[in-house]
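See structure below.
A single protein chain has been omitted; all remaining protein chains appear in their positions.
Up next, chain A:
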Amino acid sequence: MFHWDLLSTPEFAGLDNFKQLVSDRATIRAVVNTFVFALASVVTHIGLGMLLALGVHRTMTRGTKYFVRTAFFFPFLVSWAAVALIWKYVLDPAFGLANYYLSSTTNWLASPTWALPTLIVVDWWHTIGYTFIILLAGLQTVPAQLHEAARVDGANAWWRFWSVTLPVMSPTIFFATVITFIGAFQIFDPMVIMTQGGPDGATRSIVQYTYEKGFQSFEVGYAAALSLVLFVVIMIVTGLQFRLGRRWVHQ
């Protein structure tokens, strides 16, 4: 609630910073970007992660299990700094692997349409291993007898998945959803390294905007107000998830 550039004496500002926040178009853009990113992140992590976990759970070959688990987990161990740099080269419009194999000439990170989806894909690559391991662990807690019983009752594979697997592992899915959402909402590293928030603010996230305000233009009070908004949004959405969770999560 102060105007402060870190050097002069802080000046009390009342709610000025919050007023500025509501009318600042860049803030609104950053909030929208972050929401889109977080939503897409949760859907793709849980959906594809579930598919992958089901596949690995089902295969009988031990070698395949080991290889897939390790391969999908490797990127999670790599620093975001390294991930972002590697992908910058993979996505390079002229000599990158992506355009070569996709026979495309798109400049992924410089296109206002493609920059954010591209970062969503890179983030997926980086963190899917984590979601996948959690979901796989949840899948392994589903008792085989339940499946047997459902099979005896004549349930087909699809029906068994809906009525046995999903309800039993719903706490795991719930946990993975909450964690993925919180993580995605705090996204910062790939934007800073790969796009600097560009093109034209198309990929700027809330945390990145906070950083720019606080540490580049030294509007510390404004940055603090932004952080508070971030915190409140995370609390609200997590609270909402817990509330909705009561309806579908099996106790």
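We take it that contacts are C-beta pairs under 8 Å (C-beta built on N, C-alpha and C of every residue); 3 or more make two chains touch, one makes a residue touch a chain; residues count from 1.
Please note the rule applied: contacts and distances are computed from a predicted model.
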item: Omitted chain, identified by the protein name its UniProt record gives, among "Carbohydrate ABC transporter membrane protein 2 (CUT1 family)", "Methylenetetrahydrofolate reductase", "YCF48-related protein" or "G-D-S-L family lipolytic protein"; value: "Carbohydrate ABC transporter membrane protein 2 (CUT1 family)"
item: Contact with the hidden chain (one of A:V90, A:A110, A:L166 or A:V249); value: A:V90
item: Sole contact to the chain not displayed, among A:L109, A:L136 or A:A202; value: A:L136
item: For chain A, the residues touching the chain missing from this view; value: 6, 52, 55-56, 58-61, 64, 67-75, 77-82, 84-90, 95, 97, 100, 125, 130, 133-134, 136-137, 175, 179, 182-183, 185-186, 188-189, 192-193, 207, 210-211, 214-215, 220, 223-224, 227-228, 230-231, 234-235, 238
